[in-house]
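This report concerns only the one structure given below.
Heads up, one of the protein chains got dropped from this complex, but the rest are sitting where they should.
Right, subunit A next:
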Amino acid sequence: MGSVLQSRLRPLLWIVGVLFLVFVGLQFVRPKLTNPPVTADLQTPAEVKQILRNSCYNCHSNETKLPWFDQVVPAYWLVTADVKEARKHLNFSEIGKLPAAQQKGFLFEAVNMIQMGAMPLPAYRRVHPDAVVTPDQLTVLRNYLTTPPDPSNAAEVGAKAVTDAAATDVQYGKWVQASQTALEVKPEWNGVPFDPDYKNWKAISSTDRFDNHTMREILGNDVAVKAIADGHINPWPDGAAFAKVAWQQAAPDEKGVVKTGAFIQVELMVKDSAKYASSEGWGWGRWRGTDLKPYGKDAQFQNECMSCHEPVAKNDHVYTMPFSGQTAGGQ
């Protein structure tokens, strides 16, 4: 009886032994992860810094400290790849070299990622529960970003507004003269064509982006508008398309009214689950300036679109909560 069990167990022990040796051997396959010098660390109040250090710095800085369980392969491979990717996108140890507005932009994005549950990464949060940003900590970050800027640079801001107003007038003057002439617009680098018809689409929302002083109109084509009326917006049907048109916010007039300033860009999202299967089912495009120049240097530009829309992946990658009532009869 005993020897039968032994003979059955033996191969199993062999397998376990071999697997253990493979496991030990793999520990020596270690991609290099170094901590380069901190060159331009983020400058913020101590309580803000403390939260970022605790929840973000392990991946988004040059001060990565890995606990022992992250040192073990395969966790180590994952963490190393994540840290490298994270530093490429946002590195708090080097962010200080960017203009102040751009630094703030990154912090707004960071707060968005946190409150949407996208950061720290869900898998990372499970293994590092201490890194979770608590609701109180989130409030500290939000308050920091919504505190009005130092009034001592108001003169500078005022001077900039005057320059912007003149540039806006010139841009408008040229456009209103020539708006009847169709522009020749190149497709995006990923092949998504520009659709000049976007300006005939229906408004489905608008946004006042006080974080970067822009304002937007979000427009939907007939397929999108029908999907809204039918309540079929997750997933959106093939053929649905959105345009997000962005302008600078002009300086407030004497009544405190902010009008549309210079045109910045129009962005398209075109749904085709088969054609655009490799980019979440959407064709992404951004055309900048009144000459509508395709954004980016190559097709890689769309990774920017997709990573920004990742927090709303469960909402078919669409941020906009559309209002309804665009079809005949309305509400």
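Basically, a residue touches a chain if its C-beta (ideal position, glycine included) is under 8 Å from a C-beta of that chain, and two chains touch if they have at least 3 such contacts; residues count from 1.
Everything below uses one rule, namely that contacts and distances are computed from a predicted model.
Chemist: For the chain that's not shown, choose its UniProt protein name out of "ABC transporter permease protein", "Nitrate reductase subunit gamma", "Bifunctional protein PyrR" or "Cytochrome P460".
Modeler: Its UniProt record gives the name "Cytochrome P460".
Chemist: For the chain that's not shown, point to the residue among A:133, A:192, A:215 or A:241 touching it.
Modeler: A:215
Chemist: Among A:11, A:37, A:129 or A:256, which one is in touch with the chain left out?
Modeler: Residue touching the absent chain, from the options given: A:256.
Chemist: Using the touch definition from the top, which of A:78, A:98 or A:131 touches the missing chain?
Modeler: A:78
Chemist: Go through subunit A and note every residue touching the omitted chain.
Modeler: Counting only subunit A, the missing chain is touched by 29, 73-75, 77-78, 81, 108, 111-112, 115-117, 122-123, 126, 142, 145, 171-173, 175-176, 179-180, 183, 199-200, 202-203, 205-212, 215, 217, 219, 228, 231, 233-234, 245, 247, 249, 252, 255-260, 262-263, 266, 290-292, 311-312, 314-316, 319, 321-331.
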